[in-house]
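Only one protein chain is missing; all other protein chains are in place.
Chain nomenclature is as follows: A and B, assigned in order of appearance, with residue numbering initiated at 1 for each chain independently.
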Amino acid sequence: MSKEWPLWEVFIRGQHGLNHRHVGSLHAPDAEMAIMNARDVYTRRNEGVSIWVVPSAQITASSPSEKGPLFEPSNAKVYRHPTFFDIPEEVGHM
Amino acid sequence: MPSLPDMTTPQVAELARHQAEAHPAHPTVPQPDEGQEAFFETLLRIGDSALVLGHRVSEWCGHSPALEEDIALANVALDLIGQTQLWLGLAGEVEGQGRSADDLAYLRDAWDFRNLLICERPNGDFGHTLMRQFLFDAWHHELLKGLAASSDPRVAEIAAKAGKEVAYHLERSSDLVVRLGDGTEESHRRMQQALDALWPYAGEMFLGDDKDAQMAARGIAPDPASLRAGWDATLRHVLGEATLQIPASDFAHKGGKQGIHTEHLGYILAEMQFLQRAYPGASW
């Protein structure tokens, strides 16, 4: 078997100025072709205005087994959410 | 078999040249100035090229060397089919006989087709298809730039829309030609072979006739010869980077724009028009 085209992760920013969002992966020999392929594969229905591609091998992910220590502490900090605070109705919208 | 002696005449080429000098080409039968007819013909030339090339490219669907390419090539075919609908739709409107784009695509025989011969060339290997696409895209891009400045607003509008699509086609086909020319020995060899085989079908893009002259004079479409400089520049740049040799010969097959095609077109139409022909008048 000959050498396989590397795998790329594709991120697309949609029409409304939101952050780039991971949409999927594809194969391409290099970054430039990955961009072109992403245009053809992932924006067939007018989904995007900007594309990022990253070699899949370059993604560093948080370790799933540390999910507890990484994310659970923030559960306790409910004061970060606006609904934590009771504001009297007569103050109006805040 | 009156042709046999010629085959054994050693200086046949010289004799032919001698004949040609003594008798210049048959003068073309002068055409009356038919205004709309030349416009109609011009729209058929553009629309039929998109139709026939789109058909050829669509033959790859499901058979390409990689999924990403399969999807990309289908996008090119879809663009070309969409452009066909616009150009042939306008042709029907200009003709004024009530023919729709579908009528024109599905109910004309080969001699009424006006596409460039290069569009009907068989796909060959994937490199051959990409080289054909590149040569065509480089011309198509120049043509649409010219048409976007057309004195006819309908033409200008279609050309502006198609121009964006084709700019991307050209970007993609140029890129692939460069990569494959540079890639391996085999990919280089295949791309050079494709270029050599297709080269005699490129010159037709720039040959004008009296209809082209009328269109240019009225500012509706650019003179075909005027597209050559831009095309040449694109080719020099891309093929140079691809380390491919531009063939020296300037021989050009011609006839497509006048309805004289290669044998391939008949088979394309037999396939494409089958349902419309087998079930006349049915609606799909």
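Remarks
As a working rule, a residue touches a chain if its C-beta (ideal position, glycine included) is under 8 Å from a C-beta of that chain, and two chains touch if they have at least 3 such contacts.
As a convention for this text, contacts and distances are computed from a predicted model.
In the listed set "ABC transporter, permease protein", "Ring-1,2-phenylacetyl-CoA epoxidase subunit PaaA", "Zn-ribbon domain-containing OB-fold protein" or "Probable succinyl-CoA:3-ketoacid coenzyme A transferase subunit B", the entry agreeing with the UniProt name of the missing subunit chain is "Ring-1,2-phenylacetyl-CoA epoxidase subunit PaaA".
Check B:Val94, B:Ala138, B:Leu180 or B:Val238 against the missing chain and you find that the one touching it is B:Leu180.
Touching the chain that is not shown, out of B:Pro65, B:Pro122 or B:Gly240: B:Pro65 (per the contact rule at the top). For chain B, the list of residues touching the undisplayed chain reads 51, 55, 58-59, 61-71, 74-75, 77-78, 81-82, 84-85, 88, 101-102, 105-106, 125-127, 176, 178-180, 182-184, 186-188, 190, 268, 271-272, 274-276, 279, 281-284.
Listed here are the chain A residues that touch the chain not shown: 1-5, 7, 23-27, 29-30, 33, 41, 44-45, 61, 63-65.
Heads up, the rule we're going with is that only the chains that are shown with their structure count from here on.
Taking each chain's centre as the average of its CA atoms, chain A and chain B sit 43 Å apart. Taken together, the chain B residues at the contact with chain A in this complex read 66-68, 71-72, 75, 168, 171-172, 175, 179.
Those residues of chain A lying in contact with chain B across their complex are 5, 26-29, 32-33, 36-37, 39-41, 44.
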